[in-house]
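Only one protein chain is missing from this complex, and each of the others stays in its spot.
Chain lettering (A and B) follows the sequence in which the chains are written, and residue indices restart at 1 in each chain.
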Amino acid sequence: MHTAIAAPKGVWWVPAHKGEKVWVGIAFAWCMVLFAMMPLWHFKGGQNPAGIRYKTTPAAYMARVQEFAEQYKVGDVNGVPLVAPPPGSDVYLIGMQWQWYPQLKLTRGASYTLHLSSFDVDHGFNLYPLNINFMVVPGYDYGLRIVPNQSGDYRVVCNEFCGIGHHTMLGRIVVVDGDNRAGGDPGKPTLHSSRPPQLRHGSDRAAAAPGLAAPGSGGTQ
Amino acid sequence: MTAAALASLAARFRTCPVTGLKVDRTAQRLITAFAVAAVVSMIAGVIGAFALVLTRWQAVHLLPATWYYRLLTVHAVSMLIFFIIFFEMAVLYFAGPVLLSSRAAAPKLSWLGFGLMAVGAVLTEVVMWSGNADVLFTSYPPLKANPNYYLGIILYAVGALLTVGLFFANLVVARREKTYQGSVPLVTFGATTAAVIAVITLLHGAAIYVPTWLWAMGWAPMPDPEVYRMIWWGLGHSSQQINVAAMVSIWYLLGALTVGAVVINEKISRTAFFLYVLFISMASAHHLLVDPGFGAAWKIWNTSYAMYLAVLATMIHGFTVPAGLEMGQRLRGYTKGAFEWLTKAPWGDPGFSATIFSIILFGFIGGITGVTFGTEQINIIAHNTLRVPGHFHATVVAGTALAFMGATYYVIPLVFRKQIAFWPVARIQPYLFAAGMALFTTSMTFAGTFGVPRRHYDISFAGAALDLQYSPAVDLLLAIMGIGGLLAATGATLYIAIAAWSVFFGKRLPEDAKEGMAMGFHGVPQGVLRLPKQAYGAEAGEPEVRAHEGVLKLRGTYVLVGVFLLAFIVYYFVNWKLLSFVWKVG
Partner (left out) sequence: MSAEPTPARDKVPLGQRLMDSPFLLLVLGLLVILVFYTGWGLWEIHSLGPAPLP
């Protein structure tokens, strides 16, 4: 027998010992299980990243977001609309440096198509505390059918680095039992007093050119 | 060739008094250069490590925000690109010319390759430290860095591609000049696998960094963000697969040198490396599973490395490496029970302890977590959380880097011909580093399951317009992460100190083997002076005949792989269960 630093001479392409063959067989079977789980869950499971996926532009998407917010607005949290769309509808959320817009109020058990896109750089959609995560990319509309299964006052955390304000970027999704269009804002989200809430509506930025380059060295503004 | 030329070529070689290999001094000097550059790069990375871990430990929160994101960029680039690829170039020169007793082809070109890499690395470091590339290692557009950031990495990649090309040339030279008989050793074959993956990596790197540099210069439009992500990860994750192939090769190497680990079956081990060559790079798709750009078929096929055949390959090595160790030890007489081969192994030899911890941490923590949340759907509950760096610190750091540390303890006496400095510290360094990394990676992974984001300065969200309070368990987990990280970074610092001191100020080893034996094992790992019988001499290089059934009673290995498979199965299905609790989505 030789070690791995010796050059093997002659024919070394020979059958494996039985113990090795057994292990390779077991490992192969496990790999097939691993592989089968994905298509299985794709067709039978409740959570998949397969969404409705399109190309778009930040300006066009932002315009649609504002239209949506205007149409179904039921409240206001320091300038950011709280929007309650009807069950089954298309819901629009946009990420931008450094907020999520608008805030959403949904009905438990109802199905919505949640659209995700960015106004500027890549962002990461993370729904706290459920730990649902998706990418939010400028120029792409990612539409995911969601069915909230528990009521609560959720937060949207950004988990893709998007510049110096990245760690202040928080959004909100409220889920209520019953009609989401009734009752205004059920929660009273505590606001940090250390800085005034952001009043950055899309309207003053919608006119900006679709060019997306963050100025200068990117990230330290 | 003239007689004079032949003579001068012969003069380039020295004969290793331990292994009998003929070492080209040009190759040796190149190994030195690349190894030193690797360790110097690690210094930048380790400074970052200390600062970052003390910042994400929220109770300490050392750095201000800009420096956190800045040093995160420095840490990742210095470790994942500069340290590890410099080291891998040294491995290529070792596995090529040294193990094959052949000459390093085109010395001038070889030094050009090194020079390009060195210049590129220095340029990139300067740009990062001066705050002109606060975009993180991935530098996703529309985030934009100073163009010299991309230029530095391009120069580095060109130098690396040249060096990898020369590795292939060296293989041709060795075969033509018949410096070895039969096929290349398994370690060299593993290195060839790494080299192929390196070409894949570097070509994707060129394809994405050149257009991005052009855009940063204002000469071209911005690359599409999704296209960028896809091609960048063709560099970003594939570079980690170079690390896997190199690490496994080092496991085989150190197994041979420390305990005379044997190759159970060349066909099986080489086929496993071949599966890496074909399929392992597809898993760059891991990073794009919750992206809008790709459909389910592309995601499932690529993330599975083609039906998990590359995972099969790792599970094969996960058997053959311990099996080889066990067999090597049994051949040396440690045959009692199922585990005497392991309990009586040279645990005081840092080359050995590093190898064992690398195997265990890579397999149990790195491999299992990675394959699990690299599943298309499970990724939904893991993407961009701390589970991701928890995973890759287990694979790349506790796996590859630790194996490289172990290799260093053999390279110092064998290639540099020096005694290892601070020997009592060197013997425990792998233990310290492994323990720190074990704490660090597991606590990080748990924190990630609570949703804690990666690459995030402040999970108290001070200054945000809304509030969010993570579970109190998270504070505890981040504290453990902090302690583990400090231990590991200390272990890394000790490694740097030991390696640097040994190479530059260490005591020279005597050329005479007998004289070396007489000085005992202080400062020299036991395998160097007492290379196991089956590693050289008449037994080496024998063709693998049908192995006798009775010989391969590898009870210890069967138990270990059984435990591993069980852990894998449990962890995997627990995660499906966790996924099923969240909202219906998709």
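The working rule: a contact is a pair of C-beta atoms (placed from the backbone, for glycine too) under 8 Å apart; a residue touches a chain by one contact, two chains touch by 3 or more.
In this text, all values refer to a predicted model and were calculated from it rather than measured experimentally.
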Completion exercise
Result, missing-chain neighbours among shown chains, is A, B
Fill in the blank from the handout: Considering the complete complex, of B:196, B:447 or B:528, the missing chain is touched by B:196
Handout entry: Residue, one of B:227, B:462 or B:559, that touches the chain absent here
Key = B:227
Practice task
Check each of A:53, A:73 or A:108 against the chain that is not shown and name the one that touches it.
Solution key: A:53
Problem - From B:47, B:122, B:222 or B:306, residue that would touch the chain that is not displayed - result: B:306
Handout entry: Selected from B:22, B:103 or B:204 as touching the chain missing from the view
Key = B:204
Completion exercise
Residues of chain A touching the missing chain are 9-13, 53-56, 60-61, 64, 90, 92, 115, 140-141
Practice task
Using the touch rule from the top, list residues of chain B that touch the missing partner.
Solution key: 168, 171, 181-184, 189, 192-193, 195-197, 199-200, 203-204, 224, 226-227, 230-231, 234, 238, 267, 270-271, 274, 277-279, 281-282, 284-285, 288, 292-295, 298, 301-302, 306, 538, 541-543
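As a convention for this text, only the chains that are shown with their structure count from here on.
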Fill in the blank from the handout: Per the touch rule, the chain A residues reaching chain B in their complex are 1-20, 23-24, 26-28, 30-32, 34-35, 37-39, 41-42, 45-51, 53-54, 78, 80, 99, 111, 116, 120-122, 124, 126-135, 137-142, 144-149, 155, 157-164, 166-172, 189-192, 194-195, 197-198, 211-214, 216-220
